[in-house]
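One protein chain is absent from this view; the other protein chains keep their places.
Moving on, here comes chain A:
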Amino acid sequence: MPTYQFKVNNENRSVDVSEDTPLLWVLRDHLDLVGTKYGCGIAQCGSCTVHLDGNAVRSCSLTMSQVEGKSVTTIEGLSEDGNHPVQEAWKEVDVPQCGYCQAGQIMTASAFLEKNPNPSPEDIKSAMHGNICRCATYNRIYRAVEIAAEKMG
């Protein structure tokens, strides 16, 4: 099995997996980073969103050859103490219901706000549209992104 080297949450990691193994399962099963969630496996729900060199990507649909040599940030590494402005906003609004989709929501929102610190309502809705929340906490997600934008701006 080939070996892949990449950075996860600023640490160098190396894994031996078959080349079709998605990043999602490397994170969850090999590196014990289970904060990144499996929802659909086909890039439709956003549960598995992580940052790849700062961009929000669907880890279920990235193979390790696409990750080799790059830097991945997961929900566990988004901040030192859970105090990233997006995480703070999520706590302030008390967004989650079941909570399962929320890591993906937070990773999408944090990458988006990094690139667009002054989003319009439409920008926020478009950015978050790809992330399903089955509990339908959409309005709280929206408010939390607005608050996070203020905190970051």
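We take it that a contact is a pair of C-beta atoms (placed from the backbone, for glycine too) under 8 Å apart; a residue touches a chain by one contact, two chains touch by 3 or more; residues count from 1.
As a working rule, contacts and distances are computed from a predicted model.
Missing chain, UniProt name from the options "Anion-transporting ATPase, ArsA/GET3 family", "Molybdopterin-dependent oxidoreductase", "Carbon-monoxide dehydrogenase medium subunit" or "ABC transporter permease": "Molybdopterin-dependent oxidoreductase". From the options A:69, A:99, A:117 or A:153, the residue with contact to the unseen chain in the full assembly is A:99. Those residues of chain A that touch the chain absent from the view are 1, 17-18, 20-22, 25, 28-30, 32-42, 44-45, 47, 74-76, 78-79, 82, 87, 90-91, 94, 96-103, 106, 125-126, 128-142.
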